[in-house]
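Here the complex is missing a single protein chain, while all its other protein chains stay put.
Letters A, B, C and D mark the chains in the order given here, with residues in each chain numbered from 1 onward.
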Amino acid sequence: MAYNYHFDIATSSRGKILLKLIFKWKSSIWKAIYGELIVWCMMYFFISIIYRFALSPDQQDGFERFVQFINARMKYIPMDFMLGFFVTIVSNRWITQFGNLGMIDNIALFTSAYVNGRDEKARNIRRNIVRYCVLSQTMVFRDIHFGVRKRFPTLETMVAAGIMMPHELHKFNDVKTRYAKYWLGFNWALHLVNQAKKEGRIEGDIPRDAIAQEIKNFRTGLQLIWTYDWVPLPLMYPQLVFLAVHCYFLLCLIGRQFIIRPEAANTTEIDLWIPFMSIIEFLFYMGWLKVAMDLLNPFGEDDDDFDCNFLIDRNLTVSMAAVDDSYDDLPEIKKDIFWD
Amino acid sequence: MAYNYHFDIATSSRGKILLKLIFKWKSSIWKAIYGELIVWCMMYFFISIIYRFALSPDQQDGFERFVQFINARMKYIPMDFMLGFFVTIVSNRWITQFGNLGMIDNIALFTSAYVNGRDEKARNIRRNIVRYCVLSQTMVFRDIHFGVRKRFPTLETMVAAGIMMPHELHKFNDVKTRYAKYWLGFNWALHLVNQAKKEGRIEGDIPRDAIAQEIKNFRTGLQLIWTYDWVPLPLMYPQLVFLAVHCYFLLCLIGRQFIIRPEAANTTEIDLWIPFMSIIEFLFYMGWLKVAMDLLNPFGEDDDDFDCNFLIDRNLTVSMAAVDDSYDDLPEIKKDIFWD
Amino acid sequence: MAYNYHFDIATSSRGKILLKLIFKWKSSIWKAIYGELIVWCMMYFFISIIYRFALSPDQQDGFERFVQFINARMKYIPMDFMLGFFVTIVSNRWITQFGNLGMIDNIALFTSAYVNGRDEKARNIRRNIVRYCVLSQTMVFRDIHFGVRKRFPTLETMVAAGIMMPHELHKFNDVKTRYAKYWLGFNWALHLVNQAKKEGRIEGDIPRDAIAQEIKNFRTGLQLIWTYDWVPLPLMYPQLVFLAVHCYFLLCLIGRQFIIRPEAANTTEIDLWIPFMSIIEFLFYMGWLKVAMDLLNPFGEDDDDFDCNFLIDRNLTVSMAAVDDSYDDLPEIKKDIFWD
Amino acid sequence: MAYNYHFDIATSSRGKILLKLIFKWKSSIWKAIYGELIVWCMMYFFISIIYRFALSPDQQDGFERFVQFINARMKYIPMDFMLGFFVTIVSNRWITQFGNLGMIDNIALFTSAYVNGRDEKARNIRRNIVRYCVLSQTMVFRDIHFGVRKRFPTLETMVAAGIMMPHELHKFNDVKTRYAKYWLGFNWALHLVNQAKKEGRIEGDIPRDAIAQEIKNFRTGLQLIWTYDWVPLPLMYPQLVFLAVHCYFLLCLIGRQFIIRPEAANTTEIDLWIPFMSIIEFLFYMGWLKVAMDLLNPFGEDDDDFDCNFLIDRNLTVSMAAVDDSYDDLPEIKKDIFWD
Partner (left out) sequence: MAYNYHFDIATSSRGKILLKLIFKWKSSIWKAIYGELIVWCMMYFFISIIYRFALSPDQQDGFERFVQFINARMKYIPMDFMLGFFVTIVSNRWITQFGNLGMIDNIALFTSAYVNGRDEKARNIRRNIVRYCVLSQTMVFRDIHFGVRKRFPTLETMVAAGIMMPHELHKFNDVKTRYAKYWLGFNWALHLVNQAKKEGRIEGDIPRDAIAQEIKNFRTGLQLIWTYDWVPLPLMYPQLVFLAVHCYFLLCLIGRQFIIRPEAANTTEIDLWIPFMSIIEFLFYMGWLKVAMDLLNPFGEDDDDFDCNFLIDRNLTVSMAAVDDSYDDLPEIKKDIFWD
């Protein structure tokens, strides 16, 4: 789950924020790019050593002209614009996905309020309505979220976890279709609502429809999630941005070499051996790319990705508490302290 | 249908992602631009050879000045800004269109829940309500999606595919109007809902209205799709961006030639014959333009375009399953495993 | 009406798209700027000839310094940023306006479904409900759309076109207020719905409210359109962008002259007489400005502007067909071909 | 009220548009910046004269170096980026505020349609429902709009204007709370709707709720307006942008001086006395800042600000006409001219 830095920002003194933000490891920029950076540096030094020690002066001259040729044309690659606009687009996608992960609360609260009865069947109906919604949510998450897929590799594991019951799995498998059956759980939930109405546990059309509308909203959000997975942004766009950054730093391996011979046209001002300005540049652009890739697919297992397993557990627990334990369990009605 | 790269990103190790993202062919940037790139390179080499071998020194001098003149003014064309902002606008359009393609699920689930009866007529009514919606959707797609048009060149082919029935086609053709009749299927669906209510299969106004609202939402989404097709972005805007990129690289054919005579004012640092930096530039800008064009019209037959034929089949199958096979077919109500 | 290029993009081979997109005339960038370009070129050549033939060497020297002074400062005008951000803002406005032009379909379908009866009065009521909505829409369009204003210069012409009837115009004129009476048609429509309910043609509050809600949505969309017209973007913003582009190219008339005397500090690399790089620049920036102006007011009569006259006719025809001809005219209910 | 330039753009020939857009004074860029420009020019000439006539050659040399120092570093201030992004943010804010100013039409039309009766009390109830909404709107506007505050400095002036009645003011003042009482008018309106229902003037829960929902929507829009006023964008942001532009042109006073001594390293190409390129730059950047400030607070009294006084009057007049004069005043139902 994502490290929540809000509290740090809100409460620390300035200096501490600076240190905390910079020297964080988990889900940090450092962790994201250190691998690439090490590889890049090793390649840089390899070329550097060749240039300094292995080449003849004539070859050095040719290399220096090549360096100059490349370095003068680095700005042909519009990384700034690509990254800026691309991150804006994928962050909007990220926010939309995040806003539709599906909190069960509205369904649970309305089920609790509108489906009456303390008998076993009433309790069961309420519990099943919300459980069927979590069941469908879990099925969607299994197909798009790496962590949920790992937790529930088969439907049987969902039965073991209590999200589904054996006879429900049986029924589920009876429905034959080559398309995903995310809708089935919702169908059960809606027909259960219907049955509750028929048995008088829901009084009237309006409460029934209110619950149905919430189930629909929940389902529509999940549908958005899986259609976003069904039709991703055209591969070309992330590929292009990805290539641009990697291509740029590949060229930097040559173009940013220190030129040590004073007779060259492009002798570097000072020979530092370590191209620290390019390393800084690497940090920011490669880091920016990592942000883009991170936002592009939040259903993986990175530190920052959505914790869908947590969400499933939370939805199950909270909804059971709301529809059963706290059903019609009001505090006594008393005068509050502002009563005049 | 679009290649889905999310799973790759989520699960592969870093090195593999890099390779997978870069060396993908289908719906990749490579596939999109290789044709243009080859043409461009051939033209470049043609000019290069003329300059090197066919021109007299005086002509070479003139050519070199011309090269310098152009190269110094390449930045007159604001490709970065145009592409960045244009892609943002068309990607918003793309997302809106994508979000309104029309999933039948809400209509199907509400029809299943609110239209009662196991007799043949009830089943027929439920099946027809959802089929009429898919029918209208198919008609919209026929007019805007190239692949659907190819699949259903005439209304008769829709009858053959079972989306429409012969007597319905007859009725459809009876309605004479010079405007598209997308609304007709929805009119049938709504009157069918009405009839179901009159026959007592729908109990009360609220359920009827709930189904009608879902039909309306579905229709409004499709309306958005075809009005987006009716009024495209003013032609000028894509034309401008398209021209900018092509004009830029046409100028590059001259402006990026290697200048080989040392007496020229703009002798290139090193003569490589292959303008690989310009080729890289070509890759990124032309690729960016392809992204824009791809997003501008997602109803074609590119690898990344919306797969509307799949959607029609899926809607038909899923809705039939939901309203008929799974109608009121609940799992037995039992205590779940969290029951205390 | 806008030229629809989607089909071209979707179906043509690459080369053809290029040619079609570039050599289109109607609503093209060429048509939009050729006038300005000719004027600009004539002014450029006039100055050029003066500089080359009419000035003394001393005057030429002064002119050359002036050219250098201006050319070195052209980037003081931030056209890129202004155009990019401005076009983004106006294109959002354009999309919002476009999305609220008002399709009558929802009102028509609900009126058809919920107002019962085949007798003359019932048919009249249904027809009038939708006609009154189109009537109000036409009144809004008359005040903001140039083409609709031309078609209906007076309310009498609306009567002649059948959108209004003489006794309705009389009633309309009876209402005295100094504010626009767009609401009046909707008031009639709503009271007509009321009357239909009183006469039992609409059964219950829910159907009545469903129609009323659609009328309200239609009206709210139109309200947005005319309030966008009432409060435009502050004049300053388009004025600023407009000025920036024109000012820039006015300065180009001087700053981009070919400097022909070798003793000048800024002798141009080569004397081509025709400033083709600046012409290309002109094409792109002036074209971008045209895109902005086009999007800023889509209610004019340009090739790309919204075709509101078409919309009025379409709304009238479609809604009449939906509420009258196709009222309760269902195809016979039969088993579809997927019936097992 | 804002000058509406849409009509000009739509109907004029090109040349006229150019002239009209450029030489407009009211709410123009010229009016917005002429003051600052004059002050800036005077300061510029003052420094210019000191440099040219008052300084010794040594002092001139120092000044010239200082000019060079500053001019080479002007781009340290990222005005382009700041203004571009800031204007985008504030223009979104502006559009949201504008879209929630509150048109009374929906409330008025629903009140007219759903509250029955031609007797005096019924008419009074209808009139009061809409008047109470306008009353609350006026109270909100009084607190955020400068012009409305000037028109209604006290609640008594609202009574004088007929928006409130004396006994209502009395009641209003009876409610003691240290928070704004914008909600009170809406409370009255809702209870009035209740009373109308109790007296049988509104038939059923659905119509009552329909009116209540419209009142709620109207109120929620106004709430958004005043919460935007309650929590403005953090002061820092506009302050930063404001400072950037002013700081930039303060530095220009030095950095853009004409350097007249040929022995200086940065002698200007030509001595024009008037820094017209910097004046042009001033025009565009200062103008852009004015656009930002204008959009940031549209509730002032600038030419472009929202005309809330007009809106109050319009709402009052239109709603009275809709609920009273045109109550149930339908044109006779006749066959329209398309009747076959």
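Assorted remarks:
In this section, a contact is a pair of C-beta atoms (placed from the backbone, for glycine too) under 8 Å apart; a residue touches a chain by one contact, two chains touch by 3 or more.
Note that this is a predicted model, so its numbers are computed, not measured.
Of the options D:142, D:219, D:256 or D:314, the residue whose C-beta touches the omitted chain is D:219.
Screening A:113, A:180 or A:254 for touch with the missing chain picks out A:113.
If you put the hidden chain back, the residue from A:88, A:177, A:195 or A:309 that touches it is A:88. By the touch rule set out above, subunit D reaches the unshown chain at residues 35-36, 62, 65-66, 68-70, 72-73, 76-78, 81-82, 84-85, 88-89, 92-93, 120-121, 124-125, 127-128, 131, 144, 146, 162, 165, 167-168, 171, 175, 177-179, 183-184, 186-188, 190-195, 205-206, 208-209, 212-213, 216, 219-220, 223-224, 227, 229-240, 242-244, 246-247, 251, 265, 293, 296-297, 299-301, 316, 320.
In the full complex, subunit A makes contact with the omitted chain through residues 2-7, 9-11, 14, 18, 21-22, 24, 27-29, 32, 79-81, 83-85, 87-88, 91, 95, 98-99, 101, 103, 105-106, 108-110, 112-114, 203-207, 210, 214, 268-270, 272, 277-278, 280-281, 283-285, 287-288, 290-291, 294-295, 304, 306-307, 314, 317-318, 321-322, 325-326, 328-339.
By our rule, only the chains that are shown with their structure count from here on.
Common neighbours of subunit B and subunit D, listed by label, are C.
Centre-to-centre separation between subunit C and subunit D, using Cα means, comes to 24 Å.
Centre to centre, using the average C-alpha position, subunit A and subunit C are separated by 39 Å. For subunit B, the set of residues touching two or more other chains reads 81, 84-85, 88, 205-206. If each chain is drawn as a node and touching chains are joined, the picture is a simple open line.
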